[in-house]
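Taken from a larger complex, these chains appear in their original positions, while the remainder are omitted.
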């Protein structure tokens, strides 16, 4: 994405199309595009090609979807010069809405959305039902939702939002500009940086799963480490991030975590990683910067994932992963090796019978 | 199940056995069964054979469990004619409670439960601690629990229940007869049909996991699409359903989703599907009508699952699945092929040594 539009950086997740909208011409100016057709059409929302209506902006980013254009009801389409030219070649029905020709239609769409869906200014202020504990400190322009609880000694930076039914535990610090959705729990031991986003139901600094055997019972190990979320971390709905036992759990700056992810005690995740839905990371795993863990990956305890490594969906990691490599499968192996093994695997049954017959004959002849 | 008893359709999930109960004769009339023994025994609850007591109704639906009958303390048992006859053949101790002979004991049990456990009439009305936003519209006979929040402009149809600590976001519409459990979050962008059931901790219309690379950082993609739950959808506890980015996320009518399931942005699930626990469905996947995804299945992004397809537990899907087929394994393959491959796989180690010796010899001889 190449844009210098600060609106995009600020304006995330508007609530729905607004009444006024913009003309196609105004959109074209915003995205440095060229208008073909009626630039005066007013656009109030966005929609995909096949479901856009007369006041929607749409986009065509790939040849594959070109057949949908002619029948699209969109008021205007963001389109590349190549696809625009191609669309005019056929004999059949042609799209007769406004075209906004740009180099990268999808990037242009991302620029247009926050302008068409300006984020509602957050209702700054503390809801009368929110409970603010003794000695808690609130920055400027914080917004705290209904029935939220900010416990004693918690510190919220400027512009922090605490959603409905969320709890900021005793003494927890939340950096400026961070946004907590609804029903989020920050237990004591959590430390949250700046511009962090935590979606609904995220639990931070819950006790890790640690026991020692004693007289045949599982004796709980105390957890007094922290769970540190550095700047610009985002965590998806209902994910759980445990606090450390003696050591800390740390999520590096700019790392993004999807829904229903489990991060155990003492885990360290580097900067700028992408951790996709339902990944499970066991205790004391260390993950370098810039790693990508696809959905449902599991990493067993105490292993190291080198910087820049990638793990394919559902990979089961039972050892260290070297820097920069892509691994997949169960147990995880270098991706090329895993692909070769799986290809052979599915040919195996077919040759097994031949093989056994041959072996029997050959061994007879020994 | 063959029943026209409307009580079963309405009366789901009673809270526990009620004092008065019914006689075995009344149950027999309800399920069109024939009483053998004392039809006057009063039944106040249900329990399995091995734990039922004198006021419990139980059932024997399979030969396998027949040995449990003779020692069961149940007041009455729903039983087929065949198993009832067989139970009288032995010489040993025999069950001396009331028998209600029916064609399908399990179906009869399902008919009897809602009568023995009549659902408490929902405490209609708005709890005094519930917060109802400006311009929110409440249908007739809604019930809204303690500390629930219905934000500005939300619209609740007749008979809607909003559980304790749940939030209905700004402008969200919930169709008539829908039931939201406790601590449910409907963010703006959610649209909920009629007779939908959302269990505790479900999050609907949270932002999807979408970023573009910019200057080495992960730049968030705005999410302005909807998350639409059509009529008669049910979603299990702590599942997360993301809103679309430009497009919508849609769950088709009558589809049932289990606990801890992840549905990413722009996913479309058809009608009458069963999505079992901990399934993860990545972005823009399309699933046809009547599909079954067993527990912990993962589907990677942008693939299509044809109508009526079935995926076995833990299957890892990295491509399209044809209509009506059953696939399993990692990476998922047609189930028969996967079974053959796995059978060969576990024989493999045993022949590998023989094979390598043979290969060495044969290659020497070349």
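In this document, chain identifiers A and B correspond to the written order of the chains, with residue numbering beginning at 1 in each.
Operating definition for what follows: a residue touches a chain if its C-beta (ideal position, glycine included) is under 8 Å from a C-beta of that chain, and two chains touch if they have at least 3 such contacts.
These figures come from a predicted structure and were not determined experimentally.
Enquirer: Copy number for the full complex, please, knowing 2 are shown in place.
Expert: In total, this homomeric complex is built from 3 copies.
What we mean here is this: only the chains that are shown with their structure count from here on.
Enquirer: Can you work out the whole-Å distance between the CA centroids of chain A and chain B?
Expert: 27
Enquirer: Given the complex with chain B, which residues does chain A contribute to the contact?
Expert: 1-3, 8-9, 11-17, 45-48, 51, 59, 107, 109-110, 113-114, 116-117, 129, 145-147, 164-165, 181-183, 199-201, 232, 234, 236-238, 254, 256, 258-260, 272, 274, 276-278, 294-296, 313-314, 329-330, 342, 345-346, 348-349, 352, 355-356, 358-359, 362-363
Enquirer: Can you check the complex and tell me which residues of chain B touch chain A?
Expert: The touching residues are 131, 147, 149, 165, 167, 170-171, 183, 185, 187-189, 201, 203, 206-207, 209, 211-214, 216-224, 238, 240, 242, 246-248, 260, 262, 264, 278, 280, 282, 296, 298, 300, 316, 318, 330-331, 333, 337, 340-341, 343-345, 347-348, 351, 354-355, 358, 361-362.
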